[in-house]
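A protein chain is absent from this complex, but the other protein chains hold their places.
Chain nomenclature is as follows: A and B, assigned in order of appearance, with residue numbering initiated at 1 for each chain independently.
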Amino acid sequence: MAVLIRNEVFTCFVFYGVLLVLKMYAIAVITGQVRLRKKAFANPEDALRNGGLQYHREDADVERCRRAHNNDMENIYPFLFIGAIYSMTGPYLAVARLHFMVFFAARVLHSVAYLLALRAPTRSLAYVVAQIPCVSMALQILVAVAAYA
Amino acid sequence: MAVLIRNEVFTCFVFYGVLLVLKMYAIAVITGQVRLRKKAFANPEDALRNGGLQYHREDADVERCRRAHNNDMENIYPFLFIGAIYSMTGPYLAVARLHFMVFFAARVLHSVAYLLALRAPTRSLAYVVAQIPCVSMALQILVAVAAYA
Partner (left out) sequence: MAVLIRNEVFTCFVFYGVLLVLKMYAIAVITGQVRLRKKAFANPEDALRNGGLQYHREDADVERCRRAHNNDMENIYPFLFIGAIYSMTGPYLAVARLHFMVFFAARVLHSVAYLLALRAPTRSLAYVVAQIPCVSMALQILVAVAAYA
């Protein structure tokens, strides 16, 4: 294995990062299942194959899945970048793991709250809590970069 | 060149990853061309410059391009992360290249099937085939991380 993988903090980051990517894949699968169950397809060619053009339509449950997925793209992708760089700045393992675990747990809660339409502000709180370690890591990276420059 | 680039698997990954990013740029350009040809602009300021506010409207072909682009963001971005990490876990070059090539070919087919509205389930099959190497790499990463921990 390459040098990076031998870094314990990076390994910990990779573990949570990959799990979050798999979580996003799961939302894509759920979206597809909801489309089939509710018979609501974004493309006429899909509708034609599944009963007719009348099923080329929007559906509230499908849109909810899509918003959950989109919010993941807005937040988990930046984490994959910020977390990787942060892992290279030499943080204490326990501190780094705390950052990753808080983000991971909050984003899982965010998905659950979104898909099940839990009462507000559960989902928004999960979003805010997940942003805290991200902003913390971003600032620590900027400090590390400034210290080196 | 840095150490990572000297890794043959990583070099192979970078080759396909960069081509896929260029493919996404191409879809953005196509979307813009379709907007101009169909006169359908998402912003009133763009419509004003191109004939008047009546062209601030949606268009089925533009929306199709946007869905193709969005699906790329849902799938190619995770590949750029998963593939980079996987390259660092020491896979056999031939096995790794197979993963990258299958993903690349399936995602190119996905774009073609989307933009040309090929008969279902061509596009969906391309999506599923592209996911196979991604899930395979994700699982191999988790095994590698577990082996190290």
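FYI, a contact is a pair of C-beta atoms (placed from the backbone, for glycine too) under 8 Å apart; a residue touches a chain by one contact, two chains touch by 3 or more.
These numbers come from a predicted model, not from an experiment.
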* Per the definition of touch given earlier, which of A:82, A:106 or A:126 contacts the omitted chain? -> A:82
* **Among A:48, A:98 or A:141, the residue in touch with the chain that has been omitted** => A:141
* Asked: Going by the touch rule given at the top, which residues of subunit A touch the chain that is not shown?
  -> 3-4, 7, 64, 67, 73-74, 77-78, 81-82, 85, 88-90, 117-121, 123-124, 131, 134-135, 138, 141-142, 144-145, 148-149
* Structure fact -> Contacts from subunit B to the absent chain lie at residues 1-6, 11, 14-15, 17-19, 21-22, 24-25, 28, 42-46, 48-50, 69, 73, 77, 80
